[in-house]
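Only one protein chain is missing; all other protein chains are in place.
When the chains are written out, they are named A and B in that same order, and each has its own residue count from 1.
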Amino acid sequence: MTDATGADKFTGPTPDNALRQADAESGPVLAADGTPLKKSLGRALRMQKIRALALIAPLLIFVLVSFIAPIADMLFRSVENQIVSETLPRTTEALGSWDGEGMPSEDVFEAAYYDIFIAAENRIHTRLGSRLNYELTGASSLFRRSGRGLDDIGEVYQDQFEDLDENWDEARPWAEIMGSEDWIAAQEEWDAADEEGGMPRFQLREGAATAFPNAAQAYLTFARFTQTEDEDSPLEEEPWSMVHTALYQDLAAEDYASYDGPRAGMVQAADELVASPDFQTVTFADGFAEIDEDWATPEIWQTIKLYSPNYTSGYFLNAVDMQLTPDGAEARDADEQIYLFLFKRTLFMSLVITFSCIALGYPVAFLLSNLPMRTANVLMILVLLPFWTSLLVRTSAWKVMLQQQGVINDVLVWLGLVADDSRLVMINNQFGTIVAMTHILLPFMILPMYSVMSTIPPSYLRAAKSLGATNWTAFWRVYFPQSIPGIGAGSILVFILSIGYYITPEIVGGTTGTFISNRIAYHISTSLNWGLAAALGSILLVVVLLLYWAYDRIVGIDNVKLG
Amino acid sequence: MNLTKTLLASTALTVAAGAVAAQEMTDSMTLVSWGGAYQESQQKAYVEPYLEDNPDVSVSWDESSAEAVARLRAMNEAGNITWDLVDVVAADAMRLCDEGLAMEYDPEDLLAEAPDGTSAEDDFGDMIVSDCFIPQIVYSTAFGYRTDMVPEGADAPDEICDVWDLETYPGKRSLEKRPINNMEWALYCDGVAKDEIYDVLATEEGQDQALAKLDEIKDDVIWWSAGADTPQLLADGEIFMGSTYNGRLFSVIEEQDQPVGMMWDMQVFDLDGWIIPEGLEEPALNRVKDFLMFATDTQRLADQAAYISYGPARQSSAPLVGQHATLGIDMAPHMPTDPENAENTLLYNYEFWADYRDDIDAKFQAWLAQ
């Protein structure tokens, strides 16, 4: 139609051309009130645009919230990986300088000790374990066990300090060594008042951070956590064993003979104890190995290092049967490859379903659009009937029909077409999925076809015949090309719907008739590997868009009509 | 009084009422369970009695246990927990606990003592497999077979390896479409000693060995994903034998009177129980605690066995198990824990499967698709 509306081809004095001419000759045209015509037209159009926008606003918002946002969320999830660096901030940093060969240094174990200890107090270490278990089998229980086991390291020092001085086992002396006097006073007041909430926030004593670089930091974490998470007073809570470990590190590193802060005697005695040869120590690396020997293998550290960036390609690699390794992306073992195979199968079966829908739906749509209205309406109700029963009921009905002791086999055996001991297998395989899904999706094919066909006037066929075409030629050369937009619309609809189906394949598909969507559903609801599910979903989305693009290139998207 | 004032006044009243209730408990609860006969047994055994004692309370059910883990995670991300108490299998309870989606609890605080004064912790014993898990029942995955399809001259199948014996027992089998249980049975029937199964299964070779064993019957297996599948396939005569939950088989055999027999050999015990979602408001939590104290006591758990053939998770409940509520038959012989049935059993290895599920499942699915 563009040629008909392109005014420039006509050189005569059309109204448009006259306007243009006038415009070119006499500068800006003015409206009746003297404002430039363009401006006044723009104002008039703006009002129209605003009104149009207001009309579509509800739908726009709905689409944004219910469609665009989830897709964006899915794309984000498929690469998002902040859980590792958020749960193990020190460890991931320390691992940055590790080359991935052999075992990482004691620094890494030290960082991991503090990270996992705090994560365990926050009860988020097991979540990280679940996450890493997708990449390294055993990470789940490794982290669960380590959350409990890390106390063993700190208790080595805690016990010795306690043996030296009972006060190390008390809350109050620790608070005095670390906390500021103002805070202690305020906390005491609050404790006495027995209120709820509004606890005075713990403040480090001036100089504590320089005197005890590690222990002050550890105590600060402990005190703040106790206040906010447990809602207890640090004046009454004995610190975690992690704080004892940190104190040991400080005492071992510095000489505290000249320490003159609170409880100086206690600190100095502890310093002497640490310096004495009898003092027992344990390296972090040994402590970790004690908890679980998996910590003494490079694999877990490599995995953490590999997944320490905030964003990862790991999910996408998994989704195409590959994996992230220290040496880059590698194909998975052959016996674990499944997704590419399932993608191919999904596309193949969706195509088969689409074609069987075309084959079965075309004659029906043709009949519908050429019958008198009343008969067509009755037939249309029959076409739509499947929509009125639930998907599960329909799919289960196919089970009853197709199974080996089912209706169709019974009839075939009764007719003598099939022997009783060699009944046909028509369900729990690809055939069952194709039959059931063709049935379910058929209306989506028939409706667009029908609405396109009913706009093709019967005079075209008559014209073709009057011009000498046989019935078949008239149909094939004249009617069919005009019905292609309906086939296109129906096919796109059916194809996209069938790619995403999972309930029906799950019920009747057995092992050979399941789709990629079944794996996505599994990862969403059972394995909870949402990142992988999102990656699989994203790939599916891209595949659909690619096919859509290809369709546009080959057939032309204007050749799609819903009516 | 104008409208604004009315609204303000009523808001103030609501707030006041809310403040009062905050000291106490909410009077509505949303319980999540599996639907069907199992949920019915919970309703009869402890929800209805509880509501009789607390007539103000209303309970609504949500039959979403099958997807509870995903749903709870989604609720947690959205920051809106609408469930009060969720019935899940033990493995899911562990996962929810790991994910921080279920609340850790103290058995001494929350659960009633046994009548003889044994503490709840001791009475439940090993059943408390996770810090978040409040056990209710022991169920098992076992095999049922068509008694009328046993070939003439052959004995009824009575050991797990008969599943692999296609010569003596031709016909289709149904197995669950997941590696758990199937891999263990395969290794056991391939000659691996029972106490070494998991050590073997932890190795690549062991996994391949199990899949190779399953290969022997792969062509004759219909894989199920819903608990109702095997009973239906058995009732329709589509399969000769199949695995499913023992309660489902009980109902096929005793309630529907189908020609189906039980094969208890190498049944795999598993647990089902409650978890409390993390992040409940105080009043809701108080109500849930009050309900749990009642619903998990010795008598209530024993009562549940009158409606369904699952064993109570408390040791002290076992002697109290009586007759079926409507059929009037003794329930004890139908319990998976009955000594006659429990001669050769396996316990679901939660720790192992938490670690190996992702890995083995990938292999299993790839094997299935071939």
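In this section, a residue touches a chain if its C-beta (ideal position, glycine included) is under 8 Å from a C-beta of that chain, and two chains touch if they have at least 3 such contacts.
Here is the rule we use: contacts and distances are computed from a predicted model.
Peer 1: Out of "Phenylacetate-CoA oxygenase subunit PaaJ", "Spermidine/putrescine import ATP-binding protein PotA", "Outer membrane lipid asymmetry maintenance protein MlaD" or "Cytochrome c-type biogenesis protein CcmF", flag the one the UniProt entry gives for the chain missing from this complex.
Peer 2: "Spermidine/putrescine import ATP-binding protein PotA"
Peer 1: Indicate each shown chain that the hidden chain touches within the full complex.
Peer 2: If we consider the entire complex, the absent chain touches A.
Peer 1: Which of these touches the unseen chain: A:Ala31, A:Ala289, A:Ala469 or A:Leu541?
Peer 2: For the chain that is not drawn, the touching residue is A:Ala469.
Peer 1: Which of these, A:Arg224, A:Lys344 or A:Arg477, touches the one chain of the complex that we don't see?
Peer 2: Only one of A:Arg224, A:Lys344 or A:Arg477 touches the chain omitted from view, namely A:Arg477.
Peer 1: Residues of chain A in contact with the chain that isn't shown?
Peer 2: Interface with the chain not displayed, on the chain A side: 1, 3-4, 457, 459-460, 462-471, 473-474, 477-478, 481-482.
Quick note on the criterion: only the chains that are shown with their structure count from here on.
Peer 1: Can you give the whole-Å distance between the Cα centres of chain A and chain B?
Peer 2: That pair's centroid distance is 28 Å.
Peer 1: Under the stated contact criterion, what part of chain A meets chain B in this complex?
Peer 2: 123-124, 126-127, 129-130, 133-134, 137-141, 144, 335-338, 341-342, 345, 403-406, 428, 506, 510-512, 514, 519, 524-530
Peer 1: Under the definition above, what is the set of chain B residues touching chain A in their complex?
Peer 2: Its residues touching chain A are 66-67, 69-70, 73, 95, 97-100, 104, 177, 208, 222-223, 225, 236-238, 351, 354-359, 361-363, 365-369.
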